[in-house]
Structures are given as structure tokens and as C-alpha cells.
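Below are the C-alpha cells for one structure; questions will follow.
Removed: one protein chain of the complex. Kept in place: all other protein chains.
What follows is chain A.
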């Protein structure tokens, strides 16, 4: 007993949190600057467990930050730079107002700037951390690199983003680390495995953006500022791991090859190099000018606790991966001008193919359409005027599907003007119970090495199926007839009974007991009874889980039903066509 009376909200969780406005005042920053700082330093709000306690009894909606985080921000040198910048802007405004152009120039020259190197190092203490968080950085930089050079943000930022993304693509090509590609309606998803980390990014289709008005570009620009710094350092390090020169340089040989005639017309000198790099058709220069280094055979160390099967499985996986990397090796592609050149060149080069395109299409083409050694010509139009005999004309989806399938798919389905098979997402991993589209099953069968079912066979199958259906129908008919007969019989009997007398002994029927079913029923009932005895809390949880399970089943069933309906409808159409013919 004794002592001072404890006051409310002076200890505990109320003192661990701080509202955003208070934090802002503590740091003496404007809201915009505070936001920038939080973005750059990766500080995010926290949701306190007891919001009312933290909010000192009020239930008003507020954002809370950890007080520790804000204290941490106070020591940030960037905060000082923000203040300097504020002063700079004020001075500049004054100078403009007085039309003192010399001082404007002087001020502009001494514009305060800051570097984010230390922030990156602090946020990502190890390189792996940085790689893990690269997804958003990549997507953002790819988006910014497609922006028009006017308006929404600084031209330098756009150029830098373009440069970094080109560097990244070149790295992926050289390291051959691309794994999956997916053409979605939003853009193209790529997934690569870089130093053991899977990195996924999304690249929009090459169109001018319709800039929305309800988007705060300052926030995006701040993120991009941070991401470009991170991305640059990551690129540097990645190039180092492959012994490549950074900033990237083209191989001497390829540089000579690429000396085109239209170079001057195509781009300015300052830009042509980047363009050549972004063409992705040539390999990069290495620090040590060795020929293609042999991949060192990885020694196998028997590890205790890992049985032989696992080892073998791992070996097999490794082999598969190597094969996947060389998927398009020895193949020569030519891209027609209507296909997305950058994406296809990138993807094809990642798997060891040679790619070229029309000279007038883009810089960096290496061979012509007339080249006899071209094996695949990628076209995205219904027909081509002049066709060469010794090459396949395929649609671009073939490339992507082959990559996802880790094997060269039969080209027949992807010929010009052919109705394409559905393009499936490689990121979906079906668990048992989930719905698997039949195309996926087919692909899986192909992967397993089963022979692809020829279309004729399919048709036959269809016919067979139809026959089966007919049979079933017949059976059904039989059953129905039987039933009808039975009912007729009973009616007759009844009539007879009515005629004779109402009391009659009817022969008993043998009850056949299905043992398996009985057992199942018994078990089901046991379960039902046990569920009745559950505690309230557990019952709630159980119901929730079961609800979720049932929902997934329902969804899968719905998809399956939809598919069935669609198949039947298409079959009907086919039949109609046949009959018309």
C-alpha cells in the first residue's frame, strides 16, 4: 500500500504507441515528408491489441506507430536533408519571385540531395533479404520504364528504370534462371530463380498508359526512388556473381555483329547502346574473357539422414532443371513484327535459343527472314504470304506453354489460324480435391511421357463415349420400362385383389444388407453423435473448417459442371456442323 496513485495511460501499451500526427510533430515534418520517410525506411503502422487503451479511452479511428519506430526515425540523416530541401525550395521561390536568375542558377546547382545506400543496407542487411523483397521493386521499375517521358515523373527516373530493367533481363538471360512465364490479361508474369530465391514480376503489355487521376504519383515515385537504389545494388552484385562487367557491356564479337546500317537512324549515340542491350540478342562481356565456363559438376556428399531415394530424387530434379534451361538450345527463331518482341526475345534467349527479327523492326537483329536454318517462325496473324518449307510457323503461345511445360510441346496445336488450347497458369499447384482443368491433365500426361492422344483417336473416343451414352440411355430406358412394368403389375394385382378380397398375404422380400454401406452409415452416425458432444468453442472451429472445406468442394464442382456443360455445347455444335456437311 501507499505510494502515488497510478494515473491512467501513463504506462503500458498507451506509452508504446504514438499516433501518426503526434509522430509527425515529433519529427517536425510535414505529412508528405513523413510519408516519404516511412516509405524509404520501411516503417509501417501497428495495430495495437487494445486499441481503446492505446487511444486513451477514445474509439476514434487512428493510425498508430510504434514509438520505438519513431524514435528510430529521429536519428535518420535523411530527415535533415528533408529540412534542407524545404529551405532550398523556399529560397528558390524567393529568387524566382525577385527574378534573380543568377541566384536561381546557383541555388539549383547546390540543390540538396540525399543517398539511400545506408537505408538499403539497413533494411536489407544481407543480399538474400534484398533478393527476397525484389518482387515489388521489379514490377514497379518495369511499370515506370514503360511510362511516357512526359508528365507524370522525372525523365531521369524513367531512364534509370529502363536501364535497370534491361540490366536485369540481361542478367536473367545470361544466368538462364527464368522458370515460368504466364500471359495474363494484366500483363506478363515472369518467375525466375535467382540464387535460390524465386522472384516473380509483372510486366505490362507495351501500350501507352491511360493515367488515372486518383493515383498519387508522389507515393509511387518515392517507392521507385527506393526501389531503383535497391535494384541497382542488386544488379551490381548479381553481375559480379557471374563475372560480368557492370554496367553491362556487349561482347566484342557481338558488338561487331550488331553494327547495323540503320544504327544512326535508329537512335542517338547516347541511347543506342542501351537499345542494343535491350535487344537482348547478344551476350554480355565478362570480366575474365574465358569462353563459356563449364558448369562445375557438383559433387555429391552423402548426408546422413537422407536416404538414397531422396538423393536420387534430388539428382533427377537437378537433371530436369538443366534440361529445362536448355529447352530451346539449337533452335533458331524468327519473330514476326506483330509479336511482342521484347518479351519473346527475352524468354527465348533465357532458354538458349537464337532469336532475330526484321531489321526495320528493331535494332540488334542478327539474321534475316531468308535464313534457311531458322527452325521456328513466330507469327501472330491468321496467315503469312510467303512461307518457307523447312520451318514451323507457330503462334507465340507455343513458346510460353513449352516453357511452363518444361518440354517442347507438339507444334500442331499452335499453327497459324488454329484455335489455341487454353493458356494455363503455371503458378497454380493443385492440391487433391481442387479442380484440375482437363488441359492440365493432358499436359501432365505429356510430361509423364505418355503418348499424346491423336485427334482421330479423340474423335473415336468421343464416338465411343457417345455410344456409351447411348447404351446408358438404353439401360435407363430398360430400367424405366422395368419400372413401368412393375407398376403395371402391381396395379393389376391390386385390381385382382379388389376383386377377390382385401386380406392377402404378400410374399416377403429378402432384405439384402449391404455390409459396406452399413458400416459406413454406422461410422457416419458415430461421428454425428460425437459431434453432438463437442464443446461449444471446438464446435465453432469445427464448423468453420468444415464450411471452408465444403466451399472449396462446391467451387470445384461448379467449375467441373461448367466445363461439362461447355463441352456438351461444343460437341453439339460440332455435330451440327457434321450434319450440315
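In this text, a residue touches a chain if its C-beta (ideal position, glycine included) is under 8 Å from a C-beta of that chain, and two chains touch if they have at least 3 such contacts; residues count from 1.
Everything below uses one rule, namely that contacts and distances are computed from a predicted model.
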item: Omitted chain, identified by the protein name its UniProt record gives, among "Small ribosomal subunit protein uS9m", "Ribosome biogenesis protein BOP1", "Guanine nucleotide binding protein (G protein), beta 5a" or "Presenilin"; value: "Ribosome biogenesis protein BOP1"
item: Contacting the left-out chain in the complete assembly, out of A:10, A:47 or A:330; value: A:47
item: Touching residue (missing chain; options A:74, A:287 or A:541); value: A:541
item: Contact set of chain A toward the excluded chain (per top definition); value: 35, 38-39, 42-47, 63-64, 68-69, 72, 109, 115, 117, 120-122, 125-127, 130, 132-133, 135-136, 139-140, 143, 156, 160, 182-187, 189, 200, 202, 204-205, 207-212, 214-216, 219-220, 223, 228-229, 232-233, 235-237, 240, 246, 338-340, 380-381, 395-397, 419-420, 422-425, 427-428, 435, 437-439, 522, 525-535, 538, 541-542, 545-546, 549, 559-560, 562-563, 566
